[in-house]
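Heads up, one of the protein chains got dropped from this complex, but the rest are sitting where they should.
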Amino acid sequence: MSFLAFVEGPLFYIAAAVFLLGAAWKILGLIRLGRRPDLAPPRGSAAWGFVRGNLRHFVPRGIFTRRTWLHIVAGYSFHIALAVLVFFGAFHIAFIERLTGLSWQALPRWGFIVAAEIAFAGLIVLWVRRISDPVMRQITRAEDHASTILTFLVMLTGCLALQESHASLRAIHMLFVDIWLLYFPFSRLMHAFTFVLSRGHSGATYGRKGINL
Amino acid sequence: MSDKKENRAQIAIEKFIEFTDGEVASFFEACVHCGECAEACHFHLNTGGAKYTPTWKLEPMRRSYERHLAPLSGIKRALGLVPPEVDEAMLTEWEPLVYDSCNMCARCTLVCPMGLDIAGTIRKMREGFSAAGFVPEGLERAADFVRKTTSPMGITLKALTAQVRRVEKETGIEIHIDKRGAEYMATFSSMEVMGYPEVIAAYARLFKRAGVDWTISSKAYEATNVGVQIGSGPFAREIVARVVEAAEELEVKYLISPECGHAYGAVRWAGPNMMGRQFKFEVVHIVELLDRLRREGRIPVGRRDGRRMTLHDPCQIIRRGGLLREPRRLMADSCADFVEMKGAGVTNFCCGGGGGVSANPRAHDLQDAAFDSKQAQLDAIEGLEAVVVPCANCRSVFEDGLEAREMELEVLGLSELLADTLADLEAEDA
Partner (left out) sequence: MRQRLPFIFSEILPPEARFFAEKSPPPLAGARTARLFALLALLTALIFTLAPAPLLAQSSVRPPGNAVTFPDAPEPGPANTLGTRSDAEIWDMIRGGSPRDPGVIFAPTPEGALMTTTGQQWRVLRERYIRKYAGWAPLAVIVLIALFHLIRGPMRLKEGRSGKTLPRFTLTARVAHWFMAVVFILLAISGLVILLGRVLIAPYLGREVNSALTSAAMQGHNLFGPLFILALFWLFVKFVAGNFFHPHDLKWIFRLGGLFGHHVSSRKFNFGEKTWFWLVVLVGAVIAASGVLMLFPWLTDDLRFLQLATVLHVLGAVLLISIAIGHIYVGTIGMEGSLDSMLKGEVDESWAREHHDIWYEQITGKKAHPETPKMKQEGAP
């Protein structure tokens, strides 16, 4: 079996399984930890608070943006562009089609490049902000760097293989994808799922008090 | 010796774990260490200290969670990737962060992309600190006073009665103590009884006008709860129980929580959970009650105060209490020149003294630094003459802060403002 076949085949399936099971295990574990029942008579709805909390925190509050705009711009650029790369890159769609048979409209190549530029710019800004500010240095742990750098490497190796002339380059990209998937459930990357719970819990707590933060 | 030490850390860790429910766990999992919360916390903003980053204050509890409780932590432990155990040195280092530099004001939650409720988590975390005996001296002393006199400032029943009698003389209104079957039972904060007896007078005048049947209990005249500030569940329960039992004994329909933020949170929101049952009465905040009475037309709009005024938003009443509109409606009715501060409402700054900070002399400098944010808000309003602060604790923090800055500004409570607008009507009556 060639290296490419290995990272696209067995290793990928193992990584995908670890990713799915690990993430599910973690989420279920968090839900299972439960929430103390609240006996205080409610003034508002906890369920609506859960939903509202989830939506509200997508929108930055004006009063803070004078200090945080760069972060918000970089964060949104990175995440949106990354999502576009992952779900609308022609190669990714082809890969997903091979796995599942599903397919949809891909971005043209120039669109892919533009999205990649934005995603890289955003991620680099997020990361350099992490190393150049006392607050960020205080709260950043090795695993934060690991998550960022691993994600960066997945993106980078993907873009390095853009010429589609060498199977080895594609294999390297796939290798990093596999590592990334294996690492995901154990790391900070889980925030992609856990944000629903954390915003939801706060939202529910506050929603119950009749205040929608 | 070292055994005992480990024990203290162990006690804290066990409490941390006990209080890490699904909510707190999902906070720890979701925090992306983006540092945004620092931009909301007045302790960080005014000192620049990186250690005052809100999420960093949770570090010991987060560590215990990751080490012992987190799903999948077993695999990490096998690989030696879990964080080291929390030890006594860490607790000692964090004690000032947890008690002196957090007002549990929840401003950081607003800016956090993941919506972490740091304030609520700090409250739970203090359980571990207090159980292990890491509590600032000032709070410890207040707790001692409560144990001895039921009041954190040591106000005895005799002292209260004396104040009430003085107020009766001043206003000419009779105030009933221990009147069984009254509709409302009022409670106060120690600061009000001791420093601002005009609040009791205001209650008397307003309730007379509105025809409210009210009383004060001799067993529980204070609703402040130092147990909540220290973070000791059993102690907090004891204090709440006293109030609840007194109210149920007097068979009142409503318990009035004073113009005090944390008392409201303790009785209204945490109380039933601490007692493990719902109450036989309803808890209303005085501001909520006054607003209700005003809308029912029982407190007429009297002569408006013409001074240029603004309103401070006590965190536990507004942001964490849910009473956003009530004080504003009352303000709009009661003063002619009401100006909101920049960032008023849910995003307003804490005064810097909440969450037990003002009862903790060690934290005084920090509290004063944090007040800089408030000063900036006040300074930004041209020609400001008075600030309405519907929380007795905030109010004393304001007075300290303004005095230290030699700022001339009157500070008053909302019920006083309302009572004063009735002066003309009272004169007519008389």
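Note that the chains take the letters A and B in the order they are written out, and that residue 1 is the start of every chain.
Simple rule for what comes next: a residue touches a chain if its C-beta (ideal position, glycine included) is under 8 Å from a C-beta of that chain, and two chains touch if they have at least 3 such contacts.
Computed from a predicted model, the values in this text were never measured in an experiment.
Just so you know, the chain we are not showing touches A across the whole complex.
For the chain left out of this panel, the touching residue among A:Val125, A:Ile179 or A:Val196 is A:Val125.
Although one chain is not displayed, its contacts with chain A can still be listed: residues 70, 113, 116-117, 120-121, 124-125, 127-129, 131-134, 137, 156, 159-163, 165-166, 168-169.
Just so it is clear, only the chains that are shown with their structure count from here on.
Measuring from the averaged C-alpha position of chain A to that of chain B gives a distance of 37 Å. Listing the residues of chain B that touch chain A in their complex gives 20-23, 25-27, 29-36, 38-40, 44, 50-51, 53, 55-56, 69-72, 75-76, 106, 109-117, 120, 268-273, 275-278, 282, 318-322, 324, 342-343, 346-347. Of all residues in chain A, those touching chain B in their complex are 22, 25-26, 28-36, 38-41, 43-44, 53-54, 56-57, 60-61, 63-64, 67-68, 71, 75, 130, 133-141, 144, 185-186, 188, 190-191, 194-195, 197-199, 201-203, 205-206, 209-211, 213.
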